[in-house]
Every structure is written in C-alpha cells, then in structure tokens.
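Excluded from the complex is one protein chain; the other protein chains are retained at their positions.
Letters A, B and C mark the chains as written, and numbering starts fresh at 1 in each.
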Amino acid sequence: MTHGYVREDHKQALLARLKRAEGQVRGLQRMIEEERYCIDIVTQISATRAALDGVALEVLKDHVLHCVREGGAEKAAEVTDAVERLLRSR
Amino acid sequence: MTHGYVREDHKQALLARLKRAEGQVRGLQRMIEEERYCIDIVTQISATRAALDGVALEVLKDHVLHCVREGGAEKAAEVTDAVERLLRSR
Amino acid sequence: MTHGYVREDHKQALLARLKRAEGQVRGLQRMIEEERYCIDIVTQISATRAALDGVALEVLKDHVLHCVREGGAEKAAEVTDAVERLLRSR
Partner (left out) sequence: MTHGYVREDHKQALLARLKRAEGQVRGLQRMIEEERYCIDIVTQISATRAALDGVALEVLKDHVLHCVREGGAEKAAEVTDAVERLLRSR
C-alpha cells in the first residue's frame, strides 16, 4: 500500500513543489486574462514544465530505489514506459 | 497592449485548458497525499505536461501568425506543428 | 565488464537502429546541401531524435533491469540523472 516516496519529510517537500506549480498555473491564467506578451507566457510554461519534471524525476528515483529492486523485467519496463511518456509529453 | 491570442473566444478556450491543468496539478497533490503508485504519478505528470505544451503551442502559433509576413495562418501552423513534433520526438 | 544490454541479439538490434539513425543524420546533411524546405528539415530532425530516444529507452530498461537491482541509492540517482539529461537535452 505505501510506496517509496512516502517518507514524511519527502512527501511534504513534493507537496510544496506541487503547490508552487499550482501557483504557476494560476499565474498563467492571470497572464492570459491580462493579455500578456506571448513569449512571456511560453517562458512561464517552460518554468512550470521544469517544476513538474523535477517532481517526476524525484518520484521516479524513489520508485527505482524502492520498488524496482524487488520486481523484475515487468517493473523495469514500467519505469521506461513512464520515462517515454514524459519524454514525449503524452 | 493587446496581443495575438486575445480573440475573446480563444482567450476563453486557453483559460479553460489552464483551469484543467490546474485541476491536474491539484490531483497530483492528492495522489502524493494518498501515497498512490509512483508510476501513476509520473503518468499524470506527463499528461499535465502535455496539456501545458498544448497551451504553449497555441500561444506560439498566434504569436507567429501575427508576425508572419505572408502565408498567414497556414505558415504559422506549419511552424508550430514542427515545434510540436520536436517537443514530442515524433 | 559486460553490462545488461549485451545479449548478442539485442546488441545487434541496437546497432541496427543506430545505423539507421546515422543514415538519418547523413540524410539531413544532404537536405541542407540541397537547400530543402526548413520545415522538412526540422521534421527529419524530430524523427532522428525519436530514433535515438528509442535506443536510450532500450538501454535504460536493460540498465534498470540488470544493474539497479543490486545497486542502491546511488544507482537509482544515476538513472534519474540520466533521464533528466535526456528530458532537458543536455
């Protein structure tokens, strides 16, 4: 039931990062409403993407560390399938 | 002051997409709190990333459209379609 | 000395994919020489990128499968650092 990333302090750190990402997405809505310059909006999207990638890499690291070692081929494929979805944004 | 993307209906569509992305980021927080499976979290991050990329490409398209000398909408779409293929490695 | 990805058939498959990627990069040189349309060049670069990503994911899968299970935190960090370099193309 519990997974690798749930050491309490780590969980709080991930939640804090996602709170910030949520703030960035709300900031984007304001930028659209205020009709801000397109390039600034795309730049803010890149920053949000980078923040989410940071969370993904953190979660993935814990997963590799805690789950993969007792799983086998299937577990390994699962990890790289997840990486592929990240790489291709889909 | 106003920029390319601010046709009123378009603005509403972008805001709706960002609202959904905000919901996805909040969903991610719940997933962390509930200690959901790592791979599901990374998959949800990919989906959020894809949603944000969609907004970025839309904003970029409008930007190129309003800077483009000739060819208009078709040329602008061509550029951002190329960027999308790059972004998604396909 | 030997690593996870070196089952002979697998090695041949990876080499074949890289041969194709090499052909794609040479094709790109011809496209530049023949002054082909920019967008077609960018599209060909996306295809080459996708081919290389395919090799990276394959190698990573073998790595996770064969090396990580006996390593510890350091091994796991190594994997996600590699994924980060991929994600950020650096």
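One rule holds for everything that comes next: a contact is a pair of C-beta atoms (placed from the backbone, for glycine too) under 8 Å apart; a residue touches a chain by one contact, two chains touch by 3 or more.
Note that the structure is a prediction, hence the values are computed from the model and not measured.
Take chain A: the residues that touch the chain left off the picture are 39, 42-43, 45-47, 49-50, 53. Seen from chain C, the chain kept out of the figure touches residues 1-6, 11, 14-15, 18-19, 21-22, 25-26, 28-29, 32-33, 35-39, 41-42, 45-46, 48-49, 52-53, 55-56, 59-60, 62-63, 67, 78-79, 82, 85-90. The omitted chain makes contact with chain B at the following residues, 53, 56, 60, 63-64, 67-71, 75, 79, 82-83, 86-87.
Here is the rule we go by: only the chains that are shown with their structure count from here on.
Here the spacing of chain A and chain B, counted between their Cα centres, is 16 Å.
If you average the CA atoms of chain B and of chain C, the two centres end up 26 Å from each other.
The distance from the centre of chain A to the centre of chain C, each centre being the mean of the chain's C-alpha atoms, comes to 22 Å. Counting partner chains per residue, chain B has residues 88-90 touching two or more of them.
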